[in-house]
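Could you have a look at this structure, given as structure tokens, before my questions?
Of the protein chains in this complex, all but one are displayed in their positions.
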Amino acid sequence: MSARTMQAHPSGEHEAAAAVAHGQSGMPMALVGMLLFIASEVMFFGGLFATYFNARAGFAGTWGPPEGGHIDLPLAAVLTAILVASSFTMQFGVWAIRRGDTGKLKLWTGITLGLGILFLAGQLYDYTELGFGLSDGVFSTVFYTLTGFHGAHVFGGAIGLTVVLARALRGQFSRQNHVAVEAVSMYWHFVDVVWIALFLIIYFLR
Amino acid sequence: MQPTAPRNRLRKMLRVGIPVLLTVLLAGCLLPPDPKTEAGRDVFNLYLVVLALAAIVFIGVEGFILYAVFRYRRKPGDDVLPEQLHGNNKVEVVWTLIPTVIVLVLFVVSIMTLNEVEARSENPGVTIEVQGFQWSWNFVYEDGPTIGPRGNEPPELAVPVGEPVRLILTSDNVIHAFYVPQFLLKRDMVPVNENGTPNDIEFVVSEAGTYAGQCAEFCGTDHAGMVFTVNAMPRADYDAYIAAIEDGETPPTGGGDCETTIDISANNTRFDIDEFEVPADTAFCIAFENLEDVPHNVAILSGSEALFEGSFLNEAGSIIYEVPALPAGDYTFVCQAHIQAMAGTVTVTE
Partner (left out) sequence: MATTTLEPRAGSYHRSWVLDWLTTVDHKKIGILYIVNSFLFFFAAGFLALLIRSELAVPGMQFLDQNTYNQAFTMHGTIMIFLFVVPVLAGFGNYIVPLQLGAPDMAFPRINALSFWLLPLGGLLIFSGYLFGGAAAEGWTGYAPLTSDRFAPGVGTDLWIIGLALVGTASIMGAINFIATIFKMRAPGMTLMRMPIFVWTILVTATLILLATPVLTAGLIALFIDRNYGGSFFDPAVGGNPILWQHIFWFFGHPEVYIVILPAMGVVSEILPVFSRKPLFGYKAFVFATVAIGLLSFSVWAHHMFTTGAVFLPFFSFMTALIAIPTGIKMFNWLGTLWRGKLILATPMLFSLGFLSMFLIGGISGVMLASPPIDFHVQDTYFVVAHLHYVFFGGSVFGVFAAAYYWFPKMTGRKLNEPLGKIHFWIHFIGFNLAFFPMHQLGLSGMPRRIGDYSPDAGWTILNMVSTVGAFMIAVSIIPFLINVVATLINGEPAGDNPWEGNTLEWATTSPPPPHNFDRLPPIHSERPLFFLTQGHGHAVERPEDLVEEEIVDEKPGDIERRPKDLV
């Protein structure tokens, strides 16, 4: 993929060790780690989605929010748009730093972080408006669990973005040296994809 | 090489070991209990087939390991390396095929038996709902009584022999499992929500008697105490049993509380045994099973005088005779319809 120079292998006082730490080519170690981590996250959400489908298949009556509650499609659509947009802005940031443009990196990362926070705020607002709680039946439980865990991942991503932004402001990234940006962006895209799946399943596959 | 010594040792071992192993297997080790339902008989036979396949694999592999340990053991001071063999594709193919074949055979016979076990009749003679709860059972008869635990006695499930019995297995708390080892059958009792259907099972008991049953799915503190008995009896007894309960009587006990029960079956106008022994001055039971649609009974004679006459089974079925106490001595038992062909000795010992 990218910057070969970003290899993270032990180097240090021991020439011998260095001599043995050899020919690592291809993807930087940190990105390998991030990809593997994302693979495990895919399975985690896979498990949660499976509970959703299982609950829905075995449910007596009409599937949906309980009496007196509703789900807010327009708001969810807006949130989806925000998160998808943030994936683009993140990628602009990555492309910028691949060109070595640290200024643009700061700008796009900042915007992405802003969009992420907006998404979280929107989701919290949504929760207060729905009119049902987690313990109000099967639908409510899976709804809050899935969106809640997704929200927690957005929150985690936002922390990652904050770190990237802080390091960018201190000038720690360059064209050769920006593996953290790549890693966080991968994660952010992943979180975005999960949301799209969630959105389709919860709001359309009814 | 000087293979003779180890080879001899090995031969001796195999000569002793394999018969011992086979005897152990044949002596009834590693077998399920004698099955008391028709489908249970099928499962038992399937088990025998699978056990035989297992024994072949076991003896083959284990035998080779032992062989190798004795045959290829390095001798002290032998520093020459053996041939450095890295593999052989032909052999790989062969030993991929062997387990493949075994596995396919196993799969096919399993599914055939599965169909027997899972068969459901259109109209079972009896349908009973079995309710599991923490930690006992209720047996709810269709249009009939409900039998639950009585004091310290485990609850008893009465069923007729020789006809399909269907059980609907329900629970409204945790998962339990209905298990009667002598039926070689168990099924989970899963609590379901409004949308679910409970499990059911169906079986035909082939022999009257009482059989122990127990909850087999861990269900909390007193899971171990969640036991019951199945009391299988001829249809007439069954009807009387149910009627008695509906009249508020405690259920009549079947042959289950005999000290001694002798199993006798009749087929092709022959008894399956020609002698048995019982203690003197004690009542005992005979669990009699007629395997053909020819009238048979069991009677006990002293000379020509009948000490006990069992009622006839005019077609295939089973019954439990309660035989009064006999003084010590030798007697004959016969089928009174076929006195010549069906006779044997009863030894009553002090």
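Going by the order they are written in, the chains are A and B; count residues from 1 in each one.
Quick note on the criterion: contacts are C-beta pairs under 8 Å (C-beta built on N, C-alpha and C of every residue); 3 or more make two chains touch, one makes a residue touch a chain.
Just so it is clear, the structure is predicted and the values come from calculations on it, not from any experiment.
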Touch with the omitted chain, as defined above, among B:V140, B:V192 or B:V294: B:V192
Residue, one of B:E62, B:E246 or B:E259, that touches the chain absent here: B:E62
Candidate in contact with the missing chain, chosen from B:D42, B:E156 or B:E202: B:D42
Positions on subunit B contacted by the hidden chain, ascending: 29-33, 42-43, 46-47, 50-51, 54, 57-58, 61-62, 64-65, 68-69, 72-74, 76-88, 91-92, 95-96, 98-100, 102-103, 106-107, 110-111, 113-114, 116-117, 134, 172-175, 177, 179, 181-182, 184-188, 190-194, 196, 199, 212, 214-225, 227
Interface residues of subunit A (partner: the chain not displayed): 8-14, 16-17, 19-24, 26, 29-30, 32-33, 36-37, 39-41, 43-48, 50-51, 54-55, 58-60, 134-135, 137-138, 141-142, 145, 149, 179-180
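Rule of thumb we're sticking to: only the chains that are shown with their structure count from here on.
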Cα-centroid distance, subunit A relative to subunit B, in whole angstrom: 58
Complex contacts: residues of subunit B adjacent to subunit A: 193-196
In the complex with subunit B, residue positions of subunit A that touch it: 58-61
